[in-house]
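These notes concern the structure reproduced below.
The other protein chains are all here in position, but one chain of the complex has been omitted.
A, B and C are the chain letters, set down in written order, and residue numbers restart from 1 in every chain.
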Amino acid sequence: MKITILVFGKLTEILPQQHLELADEPTTVGTVRARLEAQFPALKSMRYRMAVDKKMATDDTPLTENAEVALLPPFSGG
Amino acid sequence: MKITILVFGKLTEILPQQHLELADEPTTVGTVRARLEAQFPALKSMRYRMAVDKKMATDDTPLTENAEVALLPPFSGG
Amino acid sequence: MENKEINHTANHRHKPVFVEGPIEPAFVGVAIGKHSANTTIGAHSIFLGQVRSDVLDGRTVTAIEYSAYVDMAEEKFREIREAAFAKYPLTCMHLYHSLGRVGAGEISLFVFTSGKHRREAIDACNEVVERIKQEVPVWGKEIFDDETYTWKENK
Partner (left out) sequence: MENKEINHTANHRHKPVFVEGPIEPAFVGVAIGKHSANTTIGAHSIFLGQVRSDVLDGRTVTAIEYSAYVDMAEEKFREIREAAFAKYPLTCMHLYHSLGRVGAGEISLFVFTSGKHRREAIDACNEVVERIKQEVPVWGKEIFDDETYTWKENK
């Protein structure tokens, strides 16, 4: 299963936007988060939430083919 | 004692601005109100408050020489 | 002129609030732009009152003619302004209210508060608008399209 990882704000200094090929199905947001935190350990100390296909998600949220998974640090609009 | 009566809004259709010469001292707002309502009976059915020298007043508020007594119908600014 | 105004607002200097006729939209834009030099400001809150063409018994309001007990009203405006500065950490406040004729669709009240953060700007603006409506001796005579009129009352 192929997904896209989008990265914003401060997190762009830690990891790049990227496509990920995931072997194990069914897959959840939590699985992806663990994998990214293993690959980019600095992520572990950051505050961020995740969104799937533009909706806020939790670790339980399931992923489907071509999902757009976004890592969102605290907002600061306005 | 001479005072000035100021009239605003809808009340300007009932009585004019005027100077009043008052015999009885000490005099209060209530005395003036009674006198005006006797002279202009339409006043009795109107909702209005009174101010003395630009401060909101009650019937008990005392009047002094040259006081400016204002009849204020409900406000509608803004 | 611009800097002078910004410096003096800290002293709560009271300019006359009443202006003759409607407040122009472009004037609001200019008033906003005057604050770009004050970079301690993070938030502006603005309230504008616009004359509605309400319909009453088949007659349509075409304008409101504002009159006021001007001296008392200006004192009240100053009191309201100072109370807001005492209660909220504001950077600036500007108040304008029309006298005379203001047509339907035109603006008769402009309340403009600025602060470091949104909370003080918004809360102060809200409170000042409420107090103006309740406490300032101003009267609006709604003029209908058939030349009749009625005296407005604030809720």
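Brief remarks on what is shown
Here is the rule we go by: a residue touches a chain if its C-beta (ideal position, glycine included) is under 8 Å from a C-beta of that chain, and two chains touch if they have at least 3 such contacts.
Fair warning: this is a prediction, and the values are worked out from it, not measured in the lab.
For the chain excluded from display, the touched partners among the shown chains of the whole complex are A, C.
Among C:43, C:70 or C:83, only C:43 touches the chain that is left out of the view. Residue-level contact of chain A with the missing chain is found at 6, 8-10, 51, 54, 70, 72-78. Remark: the residues of chain C touching the chain excluded from display are 24-30, 32-33, 35-53, 104-107, 114, 116, 118, 121-122, 125-126, 129, 133.
By our rule, only the chains that are shown with their structure count from here on.
Across the structure, the highest number of inter-chain C-beta contacts is found for B-C. The centroid of the Cα atoms in chain A and the matching centroid in chain B are 73 Å apart.
Averaged C-alpha coordinates give centres for chain B and chain C that are 28 Å from one another.
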